[in-house]
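Let's look at chain A:
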Amino acid sequence: MALTTDEKMAWLEHVELFQGLPPDALRRVAERSGEIEFPAAHHIVTQGIIGNGLYIVIAGRARVVKGDQVAAELGPGEFFGELSVIDQMPRLASVIAQEPTTCLALASWDLIAEIERDPKLALNLLRALALRLRAARDEHRH
Partner candidate 1 sequence: MTPEVERPFPPGDYPVVVVGSGPGGIQAAYSLSRLGIEHAVISADPSPGGMFRRFPFFQRLLSWTKPHVLYDQRTREYEWYDWNSLIAVEPENRAVMPGLMDGTSEFPSRPEMELGIRTFAERTGVRVRHDTRWEGTARDGDRFVLHTSDGDYRAQAVIFAVGVAEPWMPETPGHQHVAHYVDTRAPESYEGKRLFIIGKQNSGFELASGLLHQASRIILASPRPATLSVNTHSLAGVRARYVQPWEDSNLGGGVFILNASIERVDRHGSSLTVHTRRSDNGDPFPAEVDEVIAATGFQCPLLDLPDLGVNVFGQSRLPTMTNHFESVGAPGIYFAGTIGQGVAGLKKYGIPANSGAVHGARYNARLMVQRLVEARFGVKRERPPVKTAEVVDLLLNEATTAPELWNQKSYLARAVTRDDDGTIRDDGIVSLADFVDSAGPDAVAITVETDDTGDIHPAVYVRRHGRVDSDARLDSSPLHDYRTTGHRKALQALVAPILT
Partner candidate 2 sequence: MNSEEVVDELASLSLFADLQRPQLRAVAHIFSEESFPPGQRILRQGFQGSGFYVILEGDVTVRIDGEDRAKLSKGDFFGEMSLLLGEPPVADVVAIGELHVLHLAGPDLKGFLERYPPVMFRMLQSVARRLRNANRLRS
């Protein structure tokens, strides 16, 4: 696809994780992000492997699979992989492309550098993790 920085910024602006970021921060994240295309059935991330980045789906569809359970379906604008950025531990789930899928990828070290510069981004990430925690606990209760 070969997106320009401006086009990447346009994508990121709509991703909840990057809401409210000042333009220069958004530009930095856009510049650092790489565009990667995955063929259908390809593992974008693999459960149990130490992760090294965060992904944002910008085209296509991917499925989140934990063990043999389908946990979620992800489409354009949604992100995943942020937990391993924080704690550098193995991925909790695999994310498998269901069709040819394009993602913007942000390496852990770049994301962490940006979090350290941007309290707003850190707060968004905190909120995202809290949401996931709430969802995980709700599932556990049923």
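Points to keep in mind about this one:
Basically, a residue touches a chain if its C-beta (ideal position, glycine included) is under 8 Å from a C-beta of that chain, and two chains touch if they have at least 3 such contacts; residues count from 1.
Selection criteria: all candidates are chains of the complex that A comes from, given by their letters.
Nothing here was measured: the structure is a model prediction, and the numbers come from that model.
One chain among 1 or 2 touches chain A in this complex, and its number is 2.
On the chain A side of its complex with candidate 2, the touching residues are 66-67, 83, 86-87, 89, 92, 115-116, 119-120, 122-123, 125-127, 129-134, 136-137, 139-141.
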